[in-house]
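The structure appears right after this line, and notes come after that.
All protein chains of the complex are present and in place, except for one that has been dropped.
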């Protein structure tokens, strides 16, 4: 037992900090810190700087241009990025598709697509969810019918995050309609410029355009865009869902959120005294901080076990549930902290004529972030689904 | 809408208060207030005084010697009794069996048993629950086989409250083993002195002998002790379970508990100041008080609706769930209030050599009461069962 | 003791509910008697009791209506307190839409000490969180006159008045207002502000109750009809039990609203103890109901297109109007000591 990082890890953390200090533009960090949406150009700039350093895909195997980071290194990197308010690396290409291609893709697919992910030429989005399917991925209905050298794809995907920026989408499609549930599903790579694809924005409850519907009408996809074998897509999808789940708790985001919250609580006044001196508020904050200290260590235990070769199972689900709840509690407490300043509701997607929030800067998007982050207990397998996984693991029923 | 009681109700409340002041022995009230077990003699004395006043069975129809109290009067009576730390009227005869006899019993049964309930000659206990059945009453196994003028009863009942004081037990027994679930059950009155009955104490987690197991081995019960028709027992049991459920929230107990808790919080010192001035403790107390104010009104709404002729349905379940949780929270906060004095654990049923608790008087049985009242979310249909009832009522699934 | 509303109130609620389903403009609301119900007969209305307020606002909340009715009651009530019978009559008839500017930046949920002040017939200062000031006909403003908070009438079109308006989380609009030597008509003292805010807090709580009922109904409907893993999601027991708890808490919130309505006209400390008890409980419950409704719906509740979105926002906004859960808990503790 040793709660301290190795000297190598500590040195790596310093390197990450130095890099962030030098390379992360203050304006971008400001937007991230305030919970604002980023433009594609901002993402591209940041991805580019990371790629120059070799850190866009630090967890990739060296053979594909990665650093083969340990889980601990990956954790340190993510923690520091979150604290510095660096943009989250958009995961769809780097962290989701790439591991699937590396494990199951053809040599041609690997050679073509992986470098384009690193260079930013390709922006991938994810075509998993469908309307009416929710957490029940296996019920998906989008059809792909083989027609000579092509599949003809028809159907609809939804919750496609940042699909408005993407030029490619990886999709789960049903290739065998007679097979049941998880059988008969294939994993297809699709060019978003193909005729028959339409992307429609979904405006979220906080007024942000972050996710989309993607409609497919007789979309022709070359058969070489099939990943692995036909009807084996569920295997790859599961691989993707269980891969690299050590960051699932969002400890870095929680820490950054807590720091921001403390600053607010020192700035906001109640009866002329800083809010942090209000015992009820301070108790709420302290309880969250105590919980976060325990969750951070739980997360490190899973990270360290992953480096020890143990694939996280129900532990990921525990971290997902607790991590989402804690982050939501932090967002909720931030909403309380700003008090009446939560009332002006400035939302770009709902009313673009009036984007100035009259309160203190930290209050500008606090309520929006609270609303937006209700999603984190819903997406990626809702907390109810995660509790089901935990139950199976501990109860064996 | 009028939150005020009628002048008649207010006068009745005064009458109840006067009666309690004059007739309730201080020693008994002291025992109740401290959460101690009462002796049979104490119960008998209190039942006797109530009966003299005509209030032992205030809710009974006048034809049977009752006062035909309205639900509001019954509520007022119970509220004042709880606040004065009067013993709870032992419900098995007066409030549970009697309504069944009045509705379904023979004239002979009514004439014989009802006066004996009032006079205290009979002390009834309840033979519903069985080991392994829990909230699933319909799965009961105790058998009664007709043999001439008798039933021969074999089986086991459990959780028989105050069975050690009882001379009679009313039982649900299975008379038709081939009928399914709720069918084939009958309602029998059994003399505890009949050969073949054995009462074994169950000591509870707080060290109290309050419930019992009752074993039946070839117990001969005269057929005239059958209530109503054979195999219709479930109808009578359900009637009993839904009858007079307006007291289910335990508002009176909750109020009395809260008053006691406030006194503790004024007596206990922390850093030389009354505990009530500690903002964290005071906030816990205030939240409970606010919840209780709302629950009391919810309870009155149901009481008033009952007087308006509306039989409470899912509302009873809501009151049961919320009432039990609130009372348990009050017990829990009392445990916190006494601080380290919760550590000496003096339990009559576990260690009768040493019954003196060294702390302040109000601390003597606080932890025991906390432990004992974990039962109130379990018995009489656990809160999980109640939530199922509520779901059915609102979801219709 | 009687928990049934009078026939008049039941009729008003019924017709209000029907009208709101079709959509009602300000004149229609006035015609229905919604505004008159907020004022006593002495004031020119036909209501003004806590239960009148509760009935009206529960329906407005149920329908998700955004009309500035709270403002009419709050500012209109203060006009009545200052003997402005004609203006009150205009408010009741729907001819005059007033708004009240009393909060100031830096005070959080407290109503004072304010710094906006009167000097030579004009007032100067900054007011915060003025709801539905945009489009109002009259601004009622609290300002110091010889160090004493008084009420002033200001024309929102006065050149000394600058509004910065954004949409409000609860719906409608919210403004920061700067007064720079704006012409002001003194109406009287602001002594009744607390009483009128107590009534407005009841209105917010009743409105929240209506919104919770709608959120519950939508969620139940979704649980019944939405299938996943081949079954209606409402058949999953974990969701059932949580929904049962939500239903219980809404019943408690209903009782809390009744408690406050019944004690609205008690003396100040008793009234405010009930205001704080009810607002604390309703704030907690609204928060629970919004979060559980969203979670049980899943993704669709995160979208602006689905009708739950404004209701969820309004339920969260409840906690930020007239003092949040903790602010009221602290006040309840003080008033109970």
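Labels A, B and C are assigned to the chains in the order they are written; within every chain, residues are numbered from 1.
FYI, a contact is a pair of C-beta atoms (placed from the backbone, for glycine too) under 8 Å apart; a residue touches a chain by one contact, two chains touch by 3 or more.
Because the structure is predicted, anything quoted here is derived from the model rather than measured.
S.K.: Which chains here touch the chain that is missing from view?
M.R.: Looking at the complete complex, the unshown chain comes into contact with A, B, C.
S.K.: Write down which of B:83, B:103, B:305 or B:346 is the residue touching the left-out chain.
M.R.: For the chain that is not drawn, the touching residue is B:346.
S.K.: Considering the complete complex, identify which of A:48, A:120, A:201 or A:388 is in touch with the unshown chain.
M.R.: Checking each option in A:48, A:120, A:201 or A:388, the one touching the absent chain turns out to be A:388.
S.K.: For review purposes, identify every residue of subunit A that touches the missing chain, sorted by number.
M.R.: Listed in rising order, the touching residues are 1-6, 9, 72, 276, 279, 282-283, 286-287, 289-291, 293-298, 300-301, 304-305, 308, 315, 318, 321-322, 384, 386-388, 390-391, 394-397.
S.K.: Mind listing the subunit C residues that contact the chain we can't see here?
M.R.: The list for subunit C reads 236-238, 240-241.
S.K.: What residues on subunit B make contact with the chain left out of this view?
M.R.: 129, 133-136, 139, 158-159, 202-205, 207, 268-271, 278, 280-281, 284, 332, 335-336, 339-340, 342-347, 349-351, 354, 356-358, 367, 370-371, 374-375, 377-379, 382-384, 387
We take it that only the chains that are shown with their structure count from here on.
S.K.: Distance-wise, how many Å sit between the C-alpha centres of subunit A and subunit B, to the nearest whole number?
M.R.: Spacing between the chain centres: roughly 53 Å.
S.K.: I'd like to verify one number: the distance from the centre of subunit B to the centre of subunit C, where each centre is the average of its C-alpha atoms, in whole angstrom.
M.R.: Their C-alpha centroids are separated by 42 Å.
S.K.: What whole-Å value do you get for the distance between subunit A and subunit C if each is reduced to the mean of its CA atoms?
M.R.: The separation of the two C-alpha centroids amounts to 38 Å.
S.K.: Of all the residues in subunit B, which ones touch at least 2 other chains?
M.R.: Residue numbers touching two or more other chains: 279, 283.
S.K.: Residues of subunit C that touch two or more other chains: which are they?
M.R.: 329
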